[in-house]
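Removed: one protein chain of the complex. Kept in place: all other protein chains.
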Amino acid sequence: MTRFVPVLSVIVTILALWYAACIPMNVKEVLTQAERDGAVINPEGAQTRRDLSHFGLVFRNLDHLGGSWSQDRARLPAPHQVAAELWQSTWVEETTGRRGIVKSGSLSNRSLVYHGMVTLGATFVGFLIGAGLGVLLAVGIVHSRTMDRSVMPWAIVSQTVPILALAPMIIVVLYSIGLEGLMPKAVISAYLSFFPVVVGMVKGLRSPDAMQLDLLRTYNASGAETFWKLRLPASVPYLFASLKIGIAASLVGAIVGELPVQRGGLGARMLGGSYYGQTEQIWAALFVAAALAATLVWFVGWIERRTARAMGARP
Amino acid sequence: MKTVISAKSLDLTFQTNDGPVHALKGVDLDIHKGDFVSFIGPSGCGKTTFLRCIAGLEHPTGGTLSVNGMTPDEARRARAYGYVFQAAGLYPWRTIGGNIRLPLEIMGFSKAEQTRRVAETLELVELAGFEKKYPWQLSGGMQQRASIARALAFDADILLMDEPFGALDEIVRDRLNEELLALWRRTGKTIAFVTHSIPEAVYLSTRIVVMSPRPGRITDVIDSPLPAERPLDIRDEKVFIDIAHRVREGLRGGYQE
Amino acid sequence: MKTVISAKSLDLTFQTNDGPVHALKGVDLDIHKGDFVSFIGPSGCGKTTFLRCIAGLEHPTGGTLSVNGMTPDEARRARAYGYVFQAAGLYPWRTIGGNIRLPLEIMGFSKAEQTRRVAETLELVELAGFEKKYPWQLSGGMQQRASIARALAFDADILLMDEPFGALDEIVRDRLNEELLALWRRTGKTIAFVTHSIPEAVYLSTRIVVMSPRPGRITDVIDSPLPAERPLDIRDEKVFIDIAHRVREGLRGGYQE
Amino acid sequence: ADDVTLQLKWVTQAQFAGYYVALENGFYEEEDLNVTILPGGPDIAPTQVIAGGGADVTVEWMPAALAAREKGLPLVNIAQPFKSSGMMLTCWKDAGIASPEDLKNRTLGVWFFGNEFPFMSWMSSLGISTDGKSENGVEVLKQGFNVDPLLQRQADCISTMTYNEYWQVIDAGVSPDELVTFKYEDQGVATLEDGLYVLEDKLSDPEFTDKMARFVRASMKGWKWAEENPEDAAMIVLDYDETGAQTEGHQIRMMGEIAKLTAGSNGALDPADYERTVATLLAGGSDPVITAAPEGAWTHAITDAALN
Partner (left out) sequence: MMLVVAALVVWAVAWWINSRLSNGPSGDTRAVRMTVPVLFGLTVLAVWELVVRGLQVPAVILPPPSTIFTTLAGSIPILWEDFVQTFVKGALSGYAIGCGAAFVTAILADRFEFLRQGLLPVGNFMAALPIVGTAPILVMWFGFDWQSKAAVVVVMVFFPVLVNTVSGLRDTGAMQRDLMHTYGATYWQTLVKLRLPAAMPFIFNGLKIATTLALIGAIVAEFFGSPTRGMGFRISTSVGQLALDMVWAEIVVAALAGSLFYGAVALIEKAVTFWHPSQRV
């Protein structure tokens, strides 16, 4: 609660800056529109204004800036335009839209609720695959020197491959083995999330100190017992820290996977917005994505707290 | 008296980047059944290393070492001893009871037997009622007692203790020393105990082994004339102070060479 | 004799989630110039808190406290004292010399003066030649000496030391105790020293302050009849043992209440 | 029923109305076909999908298909529902552009990803280099997915389709007389657009050719239905659009424009159009799209079977 005031002030400041920024950002289109409507703009003609500075134009035409916050295809839509779009494409669309859940019984493909669910599905599947793979790989790396030596460096290199740029190709390759729909997105999502999990889990499985390991040796415990009774529980905090990074990465992967295949999801929505110059739509989808990411991370954190409590951690 | 641990000209050399480190050199020592032997010596003189050799956690590079007539590794596999480390080192995700149960699970005791032994050892270290608590809910001294309970639970004849009370304050330490002595008298276990504190060594032991470093070796072995029954006040008595003096001289000798 | 530190019915209460903690309650104490005062008491009795109050790192909630006739905060800003913490706490990215130079840089000594003082204090703590080494290249004892040198470098009249030798082994501790005493005799500084060890307190101090917890208060102040010149062997003498006994009784009293 | 997977060149929109109409109205079902339509999107190469076996038949532009053929992927045109090209270059009039000659020393937005071939051919036929602004050259931008570069004047001209991007410019408040357009058809460099392509080796399988014949027949029935009922066709497309990004007005208008391009095609490829496309592509100057006239890049076998 003590954070409330600072957070609020920062948000208010950002909003104020945002409104202010709309004016120079949109000035050229606003003036062109005003000119089409008959106003006299200084200097005349969009072509002559092309290379002039935005601020210069603002100060020369202070009387004609009325449209700055209500442009149709704004370079930077005003906050309330984005808010209106958010409201429109969630509540209003679902309650009153022709395809909304109220009229059609299923979520509307024009609503961010629907697209959020689509993305979420791919995120979850990708995350499960990625995290599972990450954990398995980590177990292998911790238990086999050969794997540690040979796989670990390449796991790092794998992250420098611009997978996001390859998404369309990967999708096509997966088509060729009969995977389409959710799976290609999930694969990209898994690729992005496995690495943080491997790194965190390797760290975690190696976190027991020599003394804790020696203790089990004095009991003559087997490798499996050491794993289940010591390494695994000790790795839990590390695991959750990396799962949080991993699930956020999964979401990015799912969204990227949705860009090339225009079949729904927040990624498709963002691209659709870009395709038709509807910047509010991009911004609205972006905010939903960020909120989704925050929720997912919070959710993992919630499970973490539950697990920690079950494992007797200090509250 | 039966010899439980027997070391003959034991050597141990670590190969490090800066060349070999002679952690132990020509160590000869016999520990008999029911002995309470303390090891004292400056940092790095090989006390821990010697204990780890006995426990089969480190392998000597020369000489012979037998535990109950077996090699240390065989003894480890036969679960011949309990080991108490300097820090309590309880697993934070297990309750006190769960921590004590850990070796029992690994050694395959039955569920009923586990429960019985946990209750019993908790009683022994005066922690009955704390079974369901987590380590952080206990004070440092109580945690240390729990870690001793963990080493006692499977009732090995030998207890190896590496500075178990190093992290505690003097008063708590005094209390635990008293309790450890009582336990030892009651159970007749053989105990090898590493410490940095001269009064602690003198107060607890039937024999005090003074070591010196570079290379780690035994410089003095002092048999204590103190009776088995030792109130804490014994530390202000002449005989106690004399032994302490001798230990201190031995230690200083080790440093000056 | 001039009173350097003067506490009158000092109170300090921490507000915590579990309610208030009375770390200090009604503490009265005068420390004179050239005194070597040790504070001893069970864990949590407020020793550290008292030292921190003197250093202006903690603010009393009641009573008055003056250092050199100023408030502790003014004294801190006048750089009236050097503080030595329990752990050496050297900055790992600075060499030993660089660590000792740190307070000098902050207090704006000239480059030449810095160099002179670093060399001088290194000499004083017998670390000459280690100026260019990094902390991890030194043993624990050497690090602790470097941290003392750091507190000495700017030559404050008062030294506040919070269990500076807590982490060291007995022998090294003995040596550092001897050296600290010699330094104190040579410089005539006023020293406030927190420890857990009864022999250490008795060996070093002109006065021993015994404290007890919940709420933290002074239960006994013992003036030491020992001479300023104290060989280590003095610890085996009757008068030493008597004082130690009195301290131990005082401590035990604090626990039992 | 026989399974057929169709890969589209771009997202679900009225450009592909014929196929969606055939699906929705059961024309495919009547032919005992079970058709799956995979929408495309930015950076999905239909040729790559079909090469990997992810689709049986794909909608592709002929330049890209012929280029793929030269790369060793033997695509064959089995039907050509689009008779004319809808591609054009849209420019600002106030930038001083009136004729193709005025393009020199300008910045032009071009679609890449296999769609740049007609543009490159055109430039080389005009003798304009594409290596940067100069007396006799243009600066080429890889244009994104929208018309912003023109609206914000980052480019003087951009590529548009008569049925889509052009109208987005208009919808942004620009009046048609602020713009100058160069249709590739009018410049004599038009290349064939949306045709149906399959892999050559599959055509030796009579079962497959029969399936394709039925597919083409049903698809053309869909196209003709769409031409006659543009509004209903647009609504069908809207129903299949999973992204919810398309709007009614835009799709109805697009259907109207598309109808102009499909008019005059019964589905069979006109060899004259094919020859003209090849000639345009071969004229690509120093860096031609294809280096030799392809052999067997089209067949009438399917349309003959379908239309008789």
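The chains carry the letters A, B, C and D, assigned in the order they are written, with residues numbered from 1 in each.
As a working rule, a residue touches a chain if its C-beta (ideal position, glycine included) is under 8 Å from a C-beta of that chain, and two chains touch if they have at least 3 such contacts.
Quantities reported herein were computed from a predicted structural model and do not represent experimental measurements.
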Could you tell me which displayed chains border the chain that was left out of the figure? A, C, D
By the document's definition of touch, the residue of C:G34, C:G63 or C:G89 touching the omitted chain is C:G89
Among A:A34, A:A221 or A:L271, exactly one should touch the missing chain; which is it? A:L271
Where D:V4, D:A45, D:M62 or D:I97 are the choices, the one touching the absent chain is D:A45
From the list A:T48, A:T96 or A:S150, which touches the chain that is not on show? A:S150
For chain A, residues touching the missing partner are 2-3, 6-11, 14, 25, 75-76, 144-146, 148-154, 156-157, 159-166, 168-169, 172-173, 176, 248, 251-252, 255-256, 259, 266-267, 270-271, 274, 279, 282-283, 285-286, 289-290, 293-294, 297
With the missing chain put back, which residues of chain C would touch it? List them for me. 52, 55-57, 76-77, 79, 81-83, 85, 87, 89, 91-93, 102-103, 105-107, 134, 136
Spell out the interface residues on chain D facing the chain that's missing from view. 42-43, 45, 47-48, 51-52, 64, 67-68, 71-73, 112-116, 130, 139-145, 148-149, 152, 154
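FYI, only the chains that are shown with their structure count from here on.
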Touching both chain B and chain D, which chains are there? A
Pieces of the assembly without chain B, by contact: A, D | C
A-D compared against A-B, more contacting pairs: A-D
Closest to the centroid of all CA atoms, by its own CA mean, is chain A
Taking the mean of the CA coordinates per chain, how far is chain A from chain B in Å? 55
For chain B, residues contacting two or more additional chains: none
Return the residues of chain A touching two or more other chains; collapse runs of consecutive numbers into ranges. none
Full set of chain pairs in contact is A-B, A-D, B-C
Under the stated contact criterion, what part of chain D meets chain A in this complex? 11-12, 38-45, 48-49, 51-55, 92, 94-95, 144-148, 151-153, 168, 172-173, 175, 241-245
Complex contact set, residues of chain C against chain B: 42-43, 139-140, 169-172, 196-198, 236, 241, 244-245, 251-252, 255
Which of the residues in chain A come into contact with chain B in the complex? 211-212, 214-221, 225, 229-230, 233-234, 236, 311-314
